[in-house]
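With one protein chain withheld, the remaining protein chains of the complex are depicted in position.
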Amino acid sequence: MENLFLLLDGFQVVFTLQNVLVTLLGAVLGLIVGAMPGVGSLAGVALLLPLTYRFNPTTAIIMLGALYYSNMYGGSFSAILLNIPGDTPAVMTALDGYPMAMKRKRPGQALFTSNISSFVGGLIGMLILTFMGPALADLGLKFGPAEMTALLLVAMTSIGWLVGKNPTKGVVLTLVGILIATMGMDTLTGSPRYNFGSMYLLGGIPFTPFVIGSVGFAQVLKLVSEKNNKVEAHLEEKLTIKGSLLTRHELRRLLPPALRSGFLGTFVGVLPGAGATTGSFLGYALQKSFKSEEELGTGAIEGVAACEAANNAAAAGSFAPLLALGIPGSGTGAVLLGGLMMWGLNPGPLLFSTQPDFCWGLISSLFLANLLTLMIALLIIPFLIKILTVPIKLMIPAITVICIVGAYSTSNSMYGVLVMFVSGVLGFVLDRNGYSTAPMLLSFVLAPLLESNMRKAFIISRGSIGIFFDKPISLVLMLILFAIILTPIVRGVVTKIQGSKG
Amino acid sequence: MKKTMLFIALVAMMVLPLFAQGEAEQAASGEFVPTKTIEWYCTSSPGGGSDIFTRAIIDIIKAEGLANGQDIVIQYKTDGAGEVGRNLVSNTKAGKADYTLLTFNSGDLMPMVKNTPNRIEDFTPLSHMAVDKHLIFASPDSKYQSAEQIIAALKAGESMVLGGSKGDDIACHAALSEELGVDQDTFSYIAHDSTGAAITTFLGGHVDLLISKPAAASEYVTAGKIIPVLALSTSRFPGNLSVAPTLSELGYNDVEVPNWRSVVGGANMSDAARDFWSDVFGKVSQTDAWNNDYINKKKLVPDYMDWKEYKAYADKFQADYLSTL
Partner (left out) sequence: METKKSFGVRMLIPILTAVFGIVFLFLGLTQYGFWHELRGPLPGFFPTLVGIVLVIISALALFQSFKDPARPVPMENWLPAVGALGIILGTLVFGMLFSIIAFLIIWIRYYEKYSWKTTITTTLILVAIVVGVFMFWLQVPFPKGLILDAFAY
């Protein structure tokens, strides 16, 4: 209860004209940065940092918090409308969002679903943050290398749900994704591996250009075959908010995945090293094990809701270790932390007790940013779907340009453009031959986490595998893993025996 | 005859450098004043340690009007773990090189020397600005709460795991285990992507000891979450970190792998530009803004060296590091 009062105090801090305006500004800027492929919240926050020196720290963090937060909304816009993820968590949103907009011809509803789920997921994350922030941060600490390894092994099995119609091809690309991710520097020894003598490859394959290419640019090459189809008239009806509303039944379909993902995402956001991208992957994978009214991957509301709620919840959850312990969960968190120091605050385990105004002001500003961003995001739906009235013939050169500019902007170099180009061409060829690239992207994100945690665990245990079974959390997770792997095998054997008897 | 030859040769040897120097000074007296936009390369992403260092200096240069009113633009080049940006600056053409600066730390030099053919000789050292050093921390819940106990346990063959960040932290661990005479499998090391990640693992109780620079750890000391047990420096740290003794107090040689922060230019930077920039950074290091808002806040040791001093220092640092590889 005490936290509720503190939160209300926080709202008193936030509700000044200046702070509300700044939240609004942060939300709008975040939406724009989020929708632009290539530039994530990291660049947006870092570039605005010097601007905020003029404000007092509370106002400054409110603005940056709003920007960081609304960024998660913006990423899904281009994913749904153009099949180009604006930021990396939106890779999963594109899986159902784009078919929902194009095949089912319901772009307005897809955006609506994404916005509402983002709001719900974020709200859950923030409520948990408000009432159990420090406890949540402590729970995150319990996940050391051994526990993370066990958890990631469980998560990796979820790739199985993503491999699509042809499991063999899905597994091939999953493994290719893992190998691509090992290129560059081995963080544990600090020595290069698989860089093939190239200075560029010392830094590995950059993820964002890789995603823009294998999803976005590959999509452009695919669109060429469709450009002469007369699909452009599909939007005759609903260019208004009213026409984009979901039915009550659809809202009911949206809610369970959004709630589940909200809790899951918050938890993932707290874990060391995992972020919004992992959150949205796992949220989607979790939905695979529940029933969806339409099949996932064909434009199901449940699919959009599951990953969007999870990534926003993860963004909120990552504030728990940041505020309670001074530990940034992501690159953006690290920049926010750097900002705190510049403004004369000392982030760390004492921040809540020494700067309560600041901490609760920030938390309450997240609530405000969540609400304001939702309102803005809903209001601009009609303008956003106008993009789809642009003929495909014009979209092809336009998206090509955006892919190039976005890929360049991730590291300000032509290397990013080259990675985008090559992965785009390969992605198109693979897709054409029935290889879906989503498992490759998922394993690219998860495998390095798994590898480094597993190797750290073995260093701690001095080469003994016992570490994964000694402590309760990892033991339980390993049991779950075995259950997941063994269930289909046992079931297969049982049906076979029964079949032979019958 | 031979004597006369020798005499002439000796005189020539003494006089020639004077001429040469005279000539060099002549060239330098054609003084360099920037008349175009300056590009300052930074090989970490926006918001990282190098970026904050760079921005702090640029803000002061602008506020004090030290660059003839010219604009300074930061170029972030993070490709290839920074090697691409460093390579680019080192190969900048003469002329443009006078307007190209690079933030360069010991944490940049070590991987560069280890993984690429580039050396400090491929750059023009300009100024050494500040130094960061390390401490070892234990947990208030751990069995051993002091350096003596920890060293004794390690020597008795008990294994311990040290968690820390990359680069200079790894070098610290290597130097420390060598000085203590403990092999790296008894006293093992886990490298994390950042000090923040290392602190997370340590607070969760998954590793025994933590290595960190003072700025990142100080708040946790105040909160009583970690205890400083050993200073990897030649003298104790100030403030709440002063309880940690140095190795020499415990009867060993001091171990320190200073993480220095500096600015360099490309190999083709003119001598006039080199002198100009070295001088500008000297002025920056004298300002209150630098000492209060950057050095003190980041808990660094201010240590300005002009290009000559820094060049000698960096050459020796590189030679020492190469000898350990």
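Worth a mention:
Going in written order, the chains are labelled A and B, and every chain counts its residues from 1.
Everything that follows uses one rule, which is that contacts are C-beta pairs under 8 Å (C-beta built on N, C-alpha and C of every residue); 3 or more make two chains touch, one makes a residue touch a chain.
Quick caveat, the model's predicted, so the values are computed rather than measured.
Every visible chain touched by the undisplayed chain in the complete complex is listed here: A, B.
Of the options A:Arg104, A:Lys169 or A:Lys288, the residue whose C-beta touches the omitted chain is A:Lys169.
Checked against the full complex, the one of A:Leu351, A:Ile404 or A:Val445 touching the unshown chain is A:Ile404. Touching the chain that is not shown, out of A:Leu25, A:Ile241 or A:Ile396: A:Ile396 (per the contact rule at the top). Only one residue from A:Lys103, A:Arg462 or A:Lys496 touches the chain missing from this view: A:Arg462.
Of the candidate positions A:Gly26, A:Pro257 or A:Gly424, contact with the unshown chain belongs to A:Gly424.
Counting the whole complex, the residues of chain B in touch with the unshown chain are 36, 73, 75, 93, 95-96, 99, 185, 188. As for the chain not pictured, it touches chain A at residues 32-33, 36, 39, 43-44, 47, 166, 168-169, 171-172, 175-176, 178-179, 182, 186, 188-189, 191, 193-194, 217, 220-222, 224-225, 393-394, 396-398, 400-405, 408-409, 412, 414, 417-418, 421, 424-425, 428-430, 432-435, 447, 451, 454-455, 457-459, 461-463.
In the analysis below, only the chains that are shown with their structure count from here on.
Centre-to-centre separation between chain A and chain B, using Cα means, comes to 36 Å. Interface residues of chain A facing chain B in the complex, by the touch rule stated above, are 42-43, 45-47, 49-50, 140-146, 184-185, 187-192, 198-203, 206, 272-273, 321, 325-328, 331, 334-335, 337-338, 341-342, 344, 346-350, 411-413, 415-416, 456, 459-460, 462.
Those residues of chain B that touch chain A in the shared complex are 45-48, 51-52, 55, 75-84, 87, 111, 114-116, 159, 161, 166-167, 170, 185, 188-194, 196-197, 199-201, 203-207, 218-220, 222-223, 225, 297-298.
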